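The structure is given below, and queries will be raised subsequently.
Here's a slice of the assembly, chains where they normally sit.
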Amino acid sequence: ACGGDEQEAGSATNSGGETIAISGSTSVGPLAEKLAAEHSEQTDVNIEVNQIGSSAGITNAINGVSDIGMSSRDLKDEEAAQLDQTIIAYDGIVVVAHPSNPVKDLTMEQVKQIFTGEVTNWKQLGGKDMEIVVVSREDGSGSRDAFQEIVGYESGQLIRNAIVASGNGNIKTTVATNKHAVGFISFEYVDETISTFNINGVEPIADNVLNNSYALARPFLFVHTEEALTQQGQQFIDFILSSDGQDIVEAAGAIRLD
Amino acid sequence: MRQTKDALLRGLLWASAAVSVGILVLIVGFIFYKGIGYISFDFIFGDYSPTGGGGILPMIVTTIYTIAISLIIATPLGILAAVYLQEYAKQGRLVNMIRFATESLTGIPSIIYGLFGAVFFVATLKLGMSIIAASLTLTIIVLPVIIRTTEEALKTVPAAYREGSLALGTTKLQTLYKVILPSAMPGILSGIILSIGRIVGESAAIFLTAGTVAAMPDSIFSSARTLTVHSYLVTQESGDIGLAAAVGIVLIVLIFAINMTATFISKKLNKADF
Amino acid sequence: MTSPVDTTKTDITKANKRKYAMEKVSSKIFLICALLSVFSLVLIVGFVFYKGATPFVAGGYSFIDFIFGSDWVPSEDKFGIWPMIVASLYATVGALIIGVPIGLFTAIFLAEIAPKSVARILSPAIQLLAGIPSVLYGVFGLAIIVPFLQNNLGLARGQSLIAVIIVLAIMMLPTIVTVCETAIRAVPKTYREGSLALGASQIGTIFKVIVPAAKSGILAAIVLGLGRAIGETMAVILVAGNALIIPTSLTDSVRPLTTNIALEMGYAAGTHQEMLFATGIVLFSFILILNFVLAKIAKGGQ
Amino acid sequence: MTTILEETTYAHTAPTAMAHTTKATKINVNNLNLFYGEKQALFDVCLNIQEKEVTALIGPSGCGKSTFLRTLNRMNDLIDGVKVSGEIVVDGENIYTSQDVIKLRTRVGMVFQKPNLFPMSIYDNVAYGPRMQGVKNKKVLDALVEESLRGAAIWDEVKDRLKTSALGLSGGQQQRVCIARAIAMKPDVILMDEPTSALDPISTLKVEELISQLKEDYTIVIVTHNMQQAARISDKTAFFLNGEVIEYDETDIIFQTPNDARTEDYITGRFG
């Protein structure tokens, strides 16, 4: 009498084929939840969104626990070999500091110098004479991978005493409570508790990402195996890619594809 | 000299208690201060909405499910295992090793249990991401706590009770449930309360096995989100401390209610023998 | 002299047969429960060891480099956890030094000194602390302790070894207090009377007779408290800073073994993930050694 | 020395058993040795305990009286590392080869040296044994509890507080409830380990009277430090020393014309 009835194996519900199980990145998760809520309302399909991390989501997609995995990082080669991927939105990454920090503009080179420890005092950047406290995401995070790739440094180069925080929220809280700090988070999570930097003079807003003047962005992915994707699953992806879907993406603070 | 030492130690006892209580007040105060503004009828009894403003009823229900299922499995299993180790097994190397390993497992980060649960219960046993998979994982997490505290409680039952009962021609089993377990009850209960704390406090082990679906669970085979996972996600991703604290308030009230019930039930159970 | 008992005696062997059968069955059930518990625990250990040993057995990685290496850059295939081992050691010992005395003393206070009415309120209140999720302890640490350290010690970053120690100590308190209190209350009254009648002070009685008599329970309390504090990583992640340096002072930011696992597990795949399990093996051994030392200390104290 | 001893004991017990010709042997102990781990506590004990008699065990502290008594209902089984050799035959059945310990213990009741009531009400303590044997009827239990408490000379003191915790009683009161608890089982044999050592003279007397009355139906083995008590109530007396039975005989003989110098020393030591 356990839930492991052959039919339902893998999909985590008792309501049969009516459900789409999605799991993965915590960055993509909130957006996917909103999309799912809208889609469910329109079609009566039940969509479960589990925010458990990109890798866990990819693993679930590969072994069939979930119909669709969400990832905020690029697939490893062996993963890509087993999965199809769809970009559902872009996400901008913004460099943030304590609101009291007078520095508001950085060049991409300065960002790199900060994160690799070549510059360690805000004075060197035209700010107050105080130590810079670097806050980074953890190794393996999609945001961090994308950030490092675009800024142009490798994980090993990250300044040794950088604070490593897991998740956008933790970076935000850390930065918001420390006047020395600098970190990076997703566009979606920006609010008044932190201040943002213009990079190379360009403001971090969606339009600037779309016109390619703001470089710090990365894709949000849906991944799935060919056989696991049901008709309903395909419909959901189609809905996301439609202009209705992309409106929701935009409203959620992410960057639409078109 | 001795009196000074006594006075010093007595001072330390008072100071420690003051520190503990101070911490208690500080933390609970912090949580209430940050979160109370979010509390409303809709927040507690409303359905969740991903676009914000919704309630946390589904998480409350899921939390209660997880506690109930984990305890229903772990309590008898743990108590009986402890009974075996303490009352039946020949005390020696093997039992000591089991005890030792059990203790050491309490310190393994719960995320590892979570991954184990994800591989074993979710994938291998094909339970899927579900409340039941999470509860089974939690069962394993709290087993050592229950076993260890029960063993300690059994140790404190005077040997004279055992002898007195057995000399009346009762079986070990009768002695156990009529005399030994009732008088070990307070200790066992505190183990259970600690376990509830551990179950409720868990996040990593749960979101890897039950997922984070923020909808009212249809059954224990549904994927769902507990209160703690909710406050974890909120802290982790949106950094909304107030909301996390508001969830914390609900949890504190819930735990308080559960602890009171547990104490009440154990008193009743004890009374049954008077 | 006939009695109800006598009447049952006629078929007593029959009744007893049932009892012995019950006895057999029940002891088997207890055994099964014990085995099931042990089995599930063995399964976990096996799982962790299997996953964690793979890189060294099949992947050609050096275990020595893993333990003593000081670079941890998974994306560049560098896996050295020495800074984390050092951090874990400091953090755990520090938390024990602060948390155990406070917890034990609080338990003693509640069981022996506090008026009944006070204990009746405080004990459940402290048990309540055990139910607060570690995330919230983390948030508390991040919002209160970390800024406090920044402001009062003039640190650039409050995320530090000392913050970890404080948070761990706080998290183990409820378990230590609760289990110790139960153990102390279980000490027979006659010990207390015997000691007091010899003109020992209340305090002398507590520390010379009652605490030693409750030793086994106190040890269990420490082990369980420590387990809870180490096992629930979410709080520590938030206040440790997780920097990959070997700490040289209490104010350095650290990454204990546990947070390393919890921090990266969500995104790790392949060898990186296996190395996190290997970190788990090291952690398990670490706790094993720690418990062993604690047990030895407790024995030696007698 | 052991051999001589045994011969003496044998020589003695044989005729006495004859004297009471009608009484049958209830318990037959042969060459009983008992070890606590490495330490031997009983040495080649041989005793025939007669049915419906009171047998007293006397001897200095630590000589093994309690240990011996506890072999008779196999309470020593509970202690880790206890090894027993030799045989104890109760009603023709070797209790160490027979598997039915429960039956043995319902037939051979016990009252311990220290009162060991359960943390329950007085009533529940006394009703405990019968209930465990399946007696459920409230009337029957009520009657049984009253009868047993009366038998143990404690009824009047506790009849108004039967439902309160038994642990609130004084030492002497508790011990008498323990006796009631054993009596409630209506055993064949009652083992008593200094049952009156915590009792005042009046209760002691009542219990002694009770014992004399119980022996009409039951076989009683009692450990006592009180020589007068042994002399007053027992039919046979066994004198233990360092784990050996030095002398076992009719109580009169033991107290008036003991065979062994050590027995005399011990008994007269009392009077000296």
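So that you can tell them apart, the chains are marked A, B, C and D in the order they are listed, and the count of residues begins at 1 in each.
Criterion: contacts are C-beta pairs under 8 Å (C-beta built on N, C-alpha and C of every residue); 3 or more make two chains touch, one makes a residue touch a chain.
All values derive from a computational prediction rather than experimental measurement.
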Assembly formula [one copy per chain kind displayed, counts for the whole file]: A x1, B x1, C x1, D x2
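Please note the rule applied: only the chains that are shown with their structure count from here on.
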Those chains that touch subunit C and also touch subunit A are B
Any chain that touches subunit B and subunit A: C
Which whole number of Å gives the spacing of the CA centres of subunit C and subunit D? 49
Any idea how many Å lie between the Cα centroids of subunit A and subunit D? 80
Please list all residues of subunit D that touch 2 or more other chains. 102-103, 106, 129, 133, 185
Subunit A: which residues touch two or more other chains? 26, 52, 56, 166, 170, 173
Interchain pairs in contact, sorted by label: A-B, A-C, B-C, B-D, C-D
The answer for subunit C against subunit B in the complex is residues 19-20, 22-23, 26-27, 29-31, 33-34, 36-38, 40-41, 43-45, 47-48, 101-106, 108-110, 113-114, 122, 124-140, 143-144, 170, 173-175, 177-179, 181-183, 185-186, 188, 201, 203-204, 207, 216-217, 220, 223-224, 226-228, 230-234, 238, 258, 261-262, 265, 277, 280, 283-284, 287-288, 290-292, 295
For the subunit C and subunit D complex, residues of the former touching the latter: 1, 3-6, 8-9, 12-13, 15-16, 19-20
What part of subunit D is in contact with subunit C in the complex they form? 99-100, 102-103, 106, 129-130, 133-135, 137, 140, 144, 184-186, 217
